[in-house]
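Left out: one protein chain. Kept in place: all the others.
Right, chain A next:
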Amino acid sequence: MHLAYPAVLSALLFCTGVYGVLARRNAILVLMSVELMLNAVNLNLVAFDVWLSRTAEETLHSGQALTLFTVAIAAAEIGIGLAIVLAVYRNRGTSHIDKLRDTAEGHGPDDTDPSLPDSDALAAEQAEKAEAST
């Protein structure tokens, strides 16, 4: 098989994921796009491992081992990411990442005025976190 097939497919999938991360508004859809990008990297790793395992002398099967590690790290990432998204949703009532701009500089009073109780809740949560960690 020509090596360009999996490499081109991987590049296209990665760029699809890039578009999804940049253009999507819902945080869970952004996580889906991140999964697409990770899978593109996995396809590249597997293809180059299969190629190198026939041409090189000793490759330790590093591509497939790294693919397994990437899969496990992606599973951990999706668990933590969804927990963070759910915590944000419970605090703010939304999972749209365009509305989570309390730290933005140029949009001060307009965007933070309706969400003042939310920022108070966040401050209370942070205080509670500091309290729990001591």
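The rule we apply is simple: a contact is a pair of C-beta atoms (placed from the backbone, for glycine too) under 8 Å apart; a residue touches a chain by one contact, two chains touch by 3 or more; residues count from 1.
The working rule: contacts and distances are computed from a predicted model.
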| item | value |
| --- | --- |
| Listed names "Branched-chain amino acid ABC transporter ATP-binding protein/permease", "NADH-quinone oxidoreductase subunit J", "Protocatechuate 3,4-dioxygenase" or "Nitrogenase iron-molybdenum cofactor biosynthesis protein NifN", matching UniProt entry of the absent chain | "NADH-quinone oxidoreductase subunit J" |
| Residues in chain A touching the chain absent from view | 1-9, 11-20, 22-26, 28-29, 31-33, 35-36, 39, 42-43, 46-47, 49-51, 53-55, 60-61, 64-65, 67-69, 71-80, 82-87, 89-91, 95-96, 98, 117, 120-121, 124-125, 127-129, 131-132 |
